[in-house]
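Every protein chain of the complex appears in place save one, which is left out.
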Amino acid sequence: METDMETPLLPSSASDASEPPPRHQGGTVIAIIGSGDFSRSLAIRLVASGFRVVVGSRDPNRVAAGLFPDGVKLRSHREAVSSAERVVFAAVYPEHYSTLLGMREQLVGKVLVDVSNATEMNSERSNAEKLAELFPESRVVKGFNVISAWALQAGAHDGSKQVLICSDCSVSKSSVVQLARRLGFSPVDLGGLCSSRDIEEAPLLLFPSWGAPILATFLLFLFFYGYNFLRRILLPYLDHGENNFYQLPLVAVNQTLPAVALITLALVYLPGLLAAVLQLSRGTKYKRFPGWLDFWLCRRKHLGLLSFLCAALHAVYSMCLTLRRAAGYTLLNAAYHQVKAGVENSWVEKMVWRSDLYLSCGILGFGVLSLLAVTSLPSVGNALNWREFTFVQSGLGYAALTLSVMHTLFFGWDFTFSAEAYPYYLPPVYLLALILPCVVLVGRILLALPCLAFRLAKIRRGWESARHRPPNNRKEADPPRNFGDV
Amino acid sequence: METDMETPLLPSSASDASEPPPRHQGGTVIAIIGSGDFSRSLAIRLVASGFRVVVGSRDPNRVAAGLFPDGVKLRSHREAVSSAERVVFAAVYPEHYSTLLGMREQLVGKVLVDVSNATEMNSERSNAEKLAELFPESRVVKGFNVISAWALQAGAHDGSKQVLICSDCSVSKSSVVQLARRLGFSPVDLGGLCSSRDIEEAPLLLFPSWGAPILATFLLFLFFYGYNFLRRILLPYLDHGENNFYQLPLVAVNQTLPAVALITLALVYLPGLLAAVLQLSRGTKYKRFPGWLDFWLCRRKHLGLLSFLCAALHAVYSMCLTLRRAAGYTLLNAAYHQVKAGVENSWVEKMVWRSDLYLSCGILGFGVLSLLAVTSLPSVGNALNWREFTFVQSGLGYAALTLSVMHTLFFGWDFTFSAEAYPYYLPPVYLLALILPCVVLVGRILLALPCLAFRLAKIRRGWESARHRPPNNRKEADPPRNFGDV
Partner (left out) sequence: METDMETPLLPSSASDASEPPPRHQGGTVIAIIGSGDFSRSLAIRLVASGFRVVVGSRDPNRVAAGLFPDGVKLRSHREAVSSAERVVFAAVYPEHYSTLLGMREQLVGKVLVDVSNATEMNSERSNAEKLAELFPESRVVKGFNVISAWALQAGAHDGSKQVLICSDCSVSKSSVVQLARRLGFSPVDLGGLCSSRDIEEAPLLLFPSWGAPILATFLLFLFFYGYNFLRRILLPYLDHGENNFYQLPLVAVNQTLPAVALITLALVYLPGLLAAVLQLSRGTKYKRFPGWLDFWLCRRKHLGLLSFLCAALHAVYSMCLTLRRAAGYTLLNAAYHQVKAGVENSWVEKMVWRSDLYLSCGILGFGVLSLLAVTSLPSVGNALNWREFTFVQSGLGYAALTLSVMHTLFFGWDFTFSAEAYPYYLPPVYLLALILPCVVLVGRILLALPCLAFRLAKIRRGWESARHRPPNNRKEADPPRNFGDV
């Protein structure tokens, strides 16, 4: 193999091992077309990493030279491109690409890096594809657009930033991959230029996988808040003029949040159960899940974090309850009545146990949920192996769910069975919130029964029930590795 | 140098700099033996990164083609291996390796990547070593097993995942290292194939370094909880029928947690003191520490995080104390008695100062401990240099320990000296918990005395006392860099 795809960026001489190295011999010359912010930051980073940079501007004399680091040459577009050894960055807006056509000849055989972002989603063709069409004899590589100008300048000391790269010319792509690595980034090769639209649109996305989970959580909040408003505030007011409106900002919110947290946590574990049931009933794991289930399975992490957020807010709200002026008034009035009634000791052992038990379960459940949230930090999660990840997400997750359900049950105590808990025949919020989590826990216990658990394990190791086996009844199936069971 | 170890994965032509690049020329052909989950995920990732993939299956017609991405060819095992340019992944269970023997000829000279996990710890030989024995003329490389199928599919946008790689053939290893990097992973070269057992067993480990610290913390919790149960609940009940059992779920736990947190924090700093004392008494740092001390030194981070966990739980439990029904009853009864006794103002200045002081110290100590916990997150800790790390871990750590001890001392106030604090001659839990932290703090102060500190610094820069020096009394020791003092 004569050509070296990873290293053509730096010139080298055959005799370099014997001669003393010249001081500051300078690196490869790289050209940047355009003299805007991105060009400036890229030039700073390239110079810092030992490259020589020529910036092409329409009017090189007008650009304040002080904006670029020492050693960067400001030239006309044409001169800049001509002096580039191999790599040319096109740092101009895509709508001006056509103005570069005059340099087609200078760009023949050169690597032309398109760093533009998309301006709208779902455009017909990507900027990089248009550029490749304009310069068919250049090697267009898409990349560096997901990096901000700020990260370009500061990057060296600031962790690893991914640079997504694609191109139809793998040799040129390798050059740019290596260049990105030398600048301290983590290049990721995404294949051919057909991926460039995804790369260009990446900076336009705003938390794409959070949309559905946030919407679901928000709707749950709205429902329970409205239900609570009806049951505890509006109906009592209409019925007998009881003024509970002061509960709107804090008390009602704090009754809604735990319900949302509990149901959202159950929604994290429900799709896993559904997937297991589906595999059991189908008798194989080689059939795809329906799309909605795949989608749901991919959103479990987000649902879990939203559940944690609601639980954390509930914890803080609850710990602030005694700070409220209302709590003080209630206590003072109770003291007044106790004194008037002459009750020396108002202690009720049952209520003491109840409150201590539900607080304990709540605190422990929240503690376990916090551990789960910490392991969902990328740097912590990356340090876990598969077994540890499963232990945390599945083992600790069900522990948190169980403790939360116990927290709610102890909170409800035996009042659930008194008629007073159902004013206007409406059950309390915590009862409604318990339904789904209990279904999930019961389902999990059923799936742990030996008969089902054994069959499921077999299926997940690749076994298939008779109706799925081919006629020749092959015994030695390719045994796939079992990574499907999160 | 004719051969290029980093780049043989991609074909290249000598004339590539002048001809226009063909569209979608396609990358190197890579084969995967086996069509299970791992094979599918690997194929998805390889295709996304611009490789061409041929999957080998026993019965290629039976595999649902829809499971694999477009462009992946499904062939027989033999055809797949034959069409691979260089790299072949063996994605079948190790117990089926022998069934691949028929393809020995096709595999000669090829790089055979073993992606299997161990099924049990401490097996005699690794799967990769067995594979290398079966195919002596292939170049077996171990790797990719620590990556889950999920990470393979999602990885491009999901941070850096380490891929541990080893092989006896360094050329082949370099190919696989480069391949892993092109797929967006962070390959780590672990040397020869003798490391493969460690790599295969990595996925079986379940928090290996957390075992001892968790056990120690748990035993401390058990001891103090039992002691508290005896002193505050069981003995008073047996003695005079006092019913304190309601304290079991919350109050007793909240008295136990701070003791455990305090002692665990002291255990973080004790081994460092012991190491210093050992170096001082030996007069050299060139003798190894005993095994238990090395082990203990390596578990300080885990002990510190467990201490933080206990402290955080203690903080939350404490902030929930006034939410308890018992707290309400106690206050109401106190109000009743104050009214009956006709005391207009029950304010006791000393108790007010005591509670405000111990709360302040506790909050500040917990705040400092939280900063410590945050810097133990990998992504934060990695951004610190050595001096910053030492400042945080040692400086802030001792600050947290001192504040926690003050928190406990203010809590104890002067009640420690009254006989009532010793029912049944048992000292209160917080007194027991103070012993070790005070020993550590005094030890740290002693080591900071100039005479000892100076001698220790000399030893840590490489100086040795006379009895360790060789007969010829060498004056100019190789001065080693001082990195031993954490």
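Letters are used for the chains, namely A and B, taken in the order the chains are written, and counting of residues starts over at 1 for each.
Definition applied: contacts are C-beta pairs under 8 Å (C-beta built on N, C-alpha and C of every residue); 3 or more make two chains touch, one makes a residue touch a chain.
Nothing here was measured: the structure is a model prediction, and the numbers come from that model.
Of the candidate positions A:Ser35, A:Gln106, A:Ser167 or A:Gln279, contact with the unshown chain belongs to A:Ser35.
Here one chain is not drawn; of A:Val108, A:Ala202, A:Cys438 or A:Leu452, the residue touching it is A:Ala202. Annotation: of B:Met121, B:Ile363 or B:Ala457, B:Ile363 touches the absent chain (contact as defined above). For the chain left out of this panel, the touching residue among A:Leu67, A:Ala212, A:Leu297 or A:Leu431 is A:Leu67.
Across A:Val88, A:Ala132 or A:Val146, the single residue that touches the chain missing here is A:Val146. Checked against the hidden chain, the listed residues A:Gly184, A:Gly304 or A:Gly397 yield one contact partner: A:Gly184. Think of the hidden chain as still there; on chain B it touches residues 1-6, 109, 136-137, 139, 157-160, 162, 164, 166, 168-174, 177, 186, 188-193, 195, 286, 288, 315, 318-319, 321-322, 331, 334-335, 338-339, 343-349, 351-357, 359-360, 363, 366-367, 377-380, 382-383, 385-389, 391, 462, 470, 474, 476-484, 486. Contacts to the hidden chain, counted on chain A, fall at residues 2-4, 6-8, 10, 12-14, 16-18, 20-25, 27, 34-39, 41, 47-50, 57-59, 62, 64, 66-67, 91-93, 95-96, 99, 115-117, 146, 148-150, 156-162, 182-184, 202-207, 243, 246, 249-251, 253, 309, 312-313, 316-317, 319-320, 322-326, 328-329, 331-333, 335-337, 339-340, 377-379, 382-383.
Definition applied: only the chains that are shown with their structure count from here on.
To overlay chain A on chain B by their CA atoms, one rotates by 120 degrees, a value rounded to a multiple of 5.
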